[in-house]
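Just one protein chain is left out here, and the rest sit where they should.
What follows is chain A.
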């Protein structure tokens, strides 16, 4: 096939000298003239759709048109479009296939040419302004019925491809005026149907979900997008489950690939060698690619979590069946290698039967998402210095944290996160670091899911103290912790969690902020973050009785604060200094000063007591137990100050704070999807060839 293609290409290049052209090319040429091609040949359109489409030629032809020529051939292009739409109704499936591909080329070609043109001009050129409404309605209805009908799967796939193509022709989806017709003639239900049906979900679920994610983002902030409306009120569980399952599988697949690669890297000499050789070919682009395309899936997850309250239940929905039975039958159903916009996966060879790993058997979307996040947030690719997060990873990590924020705010989600009966072992990815042993391979106990979320946050905090400080991510991270603790306080949930790890991570973060004050202050408002961290400590100090698991954990909190008093002292000095100066940081710094009152009271109260205890007992270095003893016996003389609003937080809202981020994200996803669609359309011919021989 590829050879044939090449032959075609060769022939075409030589055609500039000799007029030896494919018939279809000749017919295209006829279209790009002034006259109606059907005039000379009444069966012109019938014949055209029987020919194999030459996408490149058609697209090239469209691109090469200049302004005046456009006006000349406009009628014929309109007519081509019209006949494409008509051909979709044909019984002869070859015609349908060719029509779909031709449409693809038309959309792409016209847009390539007219990057600067307004949407209206494009519509006019493509469809004809007067008939646009009707034609597009017909087109959407045909696509809708093709997608929902019993027809061949590759036809459905092509339809989705066409839609993806249409949705991504512009970088900024909101400027793609033609999508207005997709809004009016909603294909939402068709997408949902694909997602809810087991078999179609397997084959087209990925594309359908990506398409949905993109459509939801069309003029999200300016107008009312019916897809948003509809997505927000879906309450049919099989459908929502299906949506969750597509996301689940895509993320699982990524996690699996990552794990495989990691294992390769840690394997023996031979595997190192092969992976080196392999890396020479696969290169980093692929790695980036896969992360990028997963952004689309993450975006879909975000939209579902953010817009649809019922979707929250899906997060906790375990999927025992897919992994145990369905998966081996149709290996990696969501990542069709030849058709999908999905990254070229490590395909079949690397996809042995899913091991009957007992940990794999019951998983849920949330667990998979947490694992995924743990990978995305850490970059352990040995090639890079640990600290560097490339832009896409940064975006992915941010999106992950946003999703977690939404989850942490949802009461139902909190309920199952904290459900003592739903215990899971979550193997988060942990970055190997100099000062700690690699993973230590201790068996993680089975715990409520919130522990995994907290672990992930702690892990993020300790691993991202770097020069390129991801301030925004840190803020989100600390806020997520805060939201979870607010829930625990409200519902009096005493989580058996090793809070100590969190405390020391937070204190280390403060330490990092202090030692890099000057560099960081140049870019960020570090006081905001410091305030958040200190507020967290205040939560523990003043409300600890409502959610700490044991009295001794309260003692440990004091121990930790006293032990690290230097950090708090330094922080106090710093904020005091800044707040007494006049400048932009005056106010935020003074807030921190105030927030530190309890911590300082604790330090000032216990430090002398500990010192005198040491002096009395002639001990130079007190043991932990001794300090705890001092702490326990001196509570009563300490007075704390209750601070306002500790258990309150600002709810997440996409507008206006996140608008810019999402616009940029959608743009990058659009570009990426477009690239992948075009890449794969060619290989699609392979499939269509088979298809034509069958029919």
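Throughout what follows, contacts are C-beta pairs under 8 Å (C-beta built on N, C-alpha and C of every residue); 3 or more make two chains touch, one makes a residue touch a chain; residues count from 1.
Keep this in mind: contacts and distances are computed from a predicted model.
Undergrad: Given the options "Phosphatidylinositol 4-kinase beta", "WD repeat-containing protein 46", "AP complex subunit sigma" or "SUMO-activating enzyme subunit 1", say which is the protein name UniProt records for the missing chain.
TA: "Phosphatidylinositol 4-kinase beta"
Undergrad: Pick from A:33, A:112, A:260 or A:446: which residue touches the chain that isn't shown?
TA: Touching the chain that is not displayed is residue A:446.
Undergrad: Return the single residue from A:88, A:246, A:316 or A:397 that touches the missing chain.
TA: Touching the chain that is not displayed is residue A:316.
Undergrad: Just to verify: which one of A:161, A:230 or A:248 makes contact with the chain not shown?
TA: Considering all chains, including the one not shown, the answer is A:230.
Undergrad: Decide which residue listed in A:26, A:184, A:573 or A:615 touches the omitted chain of the complex.
TA: Only one of A:26, A:184, A:573 or A:615 touches the chain omitted from view, namely A:184.
Undergrad: Going by the contact rule already stated, which one of A:27, A:195, A:215 or A:486 would touch the omitted chain in the full complex?
TA: Checking each option in A:27, A:195, A:215 or A:486, the one touching the absent chain turns out to be A:486.
Undergrad: Of A:38, A:86 or A:148, which one is in contact with the hidden chain?
TA: The single option touching the absent chain is A:148.
Undergrad: Determine and list the chain A residues touching the chain excluded from the picture.
TA: Residues touching the hidden chain, for chain A, are 120, 133, 141, 144-145, 148-150, 177, 180, 183-186, 188-189, 192-193, 197, 219-226, 228-230, 232-239, 241, 306-307, 309-310, 312-313, 316-320, 358, 361-362, 364, 409-412, 414-416, 419-424, 446, 486-487, 490, 494, 541-542, 544-545, 548, 550-551, 554-555, 579-580, 590-591, 593-594, 597, 602, 635-645, 647-651, 653-655.
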